[in-house]
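What follows is a single structure, written as structure tokens, with notes after it.
Note that this complex is displayed minus one protein chain, with the remaining chains in position.
Chain naming follows the written order as A and B, and within any one chain the residues start at number 1.
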Amino acid sequence: MEDKILLAHGSGGKLSHDLIESFLPDLANPILDRLDDSAVFEASGRLAFTTDSYTVNPIFFPGGDIGRLAVCGTVNDLSMSGAGPLYLSLSFIIEEGLPVAELKNILNSIREAADEAGVKIVTGDTKVVNQGTADKLFINTAGVGILPEGVDISASNARPGDIIIVSGNIGDHGIAVLSQREGLEFKVPVPSDCAPLNRLVAEMLTESSNIHCLRDPTRGGLATTLNDFATQSNIGINLEEDKVPVDKAVLAACELLGFDPLYIANEGKLVAVVAPADAERILDRMKQNKYGNRAAIIGDVVNVHPGQVVMKTSLGASRIVDMPVGELLPRIC
Amino acid sequence: MKFVEEYRDPELGKKLLERIHRRSHKPARLMEFCGGHTVAIFKHGIRQLLPGNIEMLSGPGCPVCVTASADLDRAIALADLPDVIVTSFGDMVRVPGSRSSLQQIKAEGADVRIVYSVQDALGIARGNPDKSVIFIGIGFETTAPTIAASVLQAEQEGINNYYVLSLHKVCPPIMKALLDLGEVRLDGIVCPGHVSAIIGSYPYQFIPDDYNIACAISGFEPLDILLAVDMLVEQIESGQPKIEIAYRRGVRPEGNVQAIRLMETVFEPAEANWRGIGTVPSSGLQFRPQYEKFDAGKQFDISPGPALEPKGCICGSILRGVSTPLECKLFRKTCTPENPVGPCMVSAEGSCATYYHYGDSHGR
Partner (left out) sequence: MCLAIPALIKSINGYQAEVDIEGVTREISLQLTPEAEVGDYVLLHTGYAISIIDPAEAEETLKLLRELSEAS
């Protein structure tokens, strides 16, 4: 095998065939191994279906890479509707010149993440594009899962009185990725939190059927997710600054660059809006899972200031937590 | 975080607020000069918690907000030149100039890179000897010495493809100009903490001496700001204005002598164009003749076109403390963070952006 991906690897001929053959052992499962044009499987019940594309730069970062991100992101999208994820599709758009060794490492991460989540990659595609027309590697996925009976989780289901729980420290992923960017060289001891949350969600659902909303606060961070809930459910959210868990190194990195951790992406966390009677129970159950061990109650849903998220500051005043605008840029002032 | 968390103690904060409520009787119109203070005050909800006789006004201490359209147009025109890499702090990238922005011109193919430190810009110059690397120099006296240090370092290392567009401004002259304009009657000024770490407290002496206005140099944590407000209240109640340092762990009366020396080695005072205020003598920094070879303004031939200020934008009077964003007809309607008309909305510490993000419709 060549050591760099060439245009020919995407053209369908022998080189393409060789490349795919080299992927297969990493992802092997009976459906994929048939290598038919479509993956054929049986599924019954209510299905959840999601798609996503991953263009993260850099493609390797502390705690993960674009491959792990792709699997976890898709698994999590399905989990946030309460579905048990089953099958994923995986589509690569590779920039000519990408070292094969890097692709192999990414495939390895994909396999590990898929194994951990218990999902199978059942169909895929590979394209190679000219240098400069893709940033090293883009990944697109789609995912299918099955919703257990009676599960109805939606951003529009929040009700006044509900309790808001976050599954752990916020801001880890965004800061880990930023620390690798040119011009911002700093080292953070906290890696990306990129992780599949399907088992955590399944455990929460066995504990209570009164989980109203679930979302993983990815781009735009916790603030965006809470604003989405407030808007879609037409309720107000009260948040307590002191209760939001943030790792002190992540907080320090945010202070350094002029960021607010509420707006930084997370890839292994979820926010849940639950009925008040079940909140403590759900919280305790979450803490028993390694991806929920720093879970905390951070606020509640109210029937005032609909559509707005208001945060009580440590001094006891309140201020609005708005949606972020555009890309977060580091600042000196 | 050491030297930070201790100054966020909510119990001490509440007690200090109680004390301010007890001791403040006279009307006190205070200007927080610095954009960073405006943000901190909103973030912690301090405005809401102060007694009604204390009014807080934002000032022009936002380097981004006060950068004139014409100057931003020059930065954008430089980015458009062939074989040029423009490096900038993130703050400037989205600010609209007359026709474009650094972000926009980057999307159109210009090589514009965001850096955290001017040292990174020097690194880019070292790594790209066949290109001209231009750093957009914004900031007050906190930042100008770092830019000066980078120029001296470039000279020492023989880096000959590094340039700076100096849009730096200095504080005491603009404070004087604002007070001379006489548009707003001020009782006290919360002075910028990090500018003061460089210039010390002596440069502000003219404010209590000649204008009878109370001054306190403040840090940025809630207790720092409340301490400064408490000091100002005491000065106002006793009728004895002076310049006090509330941020003693970072600011010495003589400032940072080495930093001032570096700044004065490379730069000299010059007239500067302040958005919404106009030209103010000796309020900016230009390269001294012996460092002109680093001056992007002199070394490159650009014609940025006529400067246009956006219609209806009252950033100018907001920066002078004459109006608040709530009085602007465009605020929240046509001027929003997604669609900013003026720099006060784009800059993360601009008054308008701060009111929009943190305050309710009463700006509290």
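Just so it is clear, a residue touches a chain if its C-beta (ideal position, glycine included) is under 8 Å from a C-beta of that chain, and two chains touch if they have at least 3 such contacts.
Everything numeric here is computed off the predicted structure, so don't read it as measured data.
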Discussion item. Just to verify: which one of B:92, B:110, B:207 or B:223 makes contact with the chain not shown?
Written reply: B:223
Item to complete: Check the options A:63, A:258 or A:324 and report the residue that touches the missing chain.
Response: A:258
Worksheet, complete the sentence: Missing-chain contact, candidates B:126, B:249, B:298 or B:333, resolves to B:249
Worksheet item: Taking the full complex into account, what residues of chain B touch the chain not shown?
Response: 1-4, 6-7, 12, 15-16, 19, 22, 34-37, 61-63, 89, 116-120, 139-140, 142-143, 145-146, 149, 152-153, 192, 194-195, 197-198, 223, 227, 230, 246-252, 256, 258-259, 262, 349
Response to the item:
Residue list for chain A contacting the dropped chain reads 185-190, 248-249, 251-253, 255-256, 258, 331-333
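As a working rule, only the chains that are shown with their structure count from here on.
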Worksheet entry | Inter-centroid spacing, chain B versus chain A (mean Cα positions, whole Å) | 37
Worksheet item: In the complex formed with chain B, which residues of chain A make contact?
Response: 182-186, 248, 251-252, 255-258, 313-320, 322, 325-326, 329-333
Discussion item. Residue numbers of chain B touching chain A in their complex, please.
Written reply: 1, 4, 8, 10, 13-14, 17, 35-36, 42-46, 48-49, 62-64, 87, 89-91, 93-94, 113-116, 120, 124, 139, 143, 222, 337-338, 347-349, 356-360
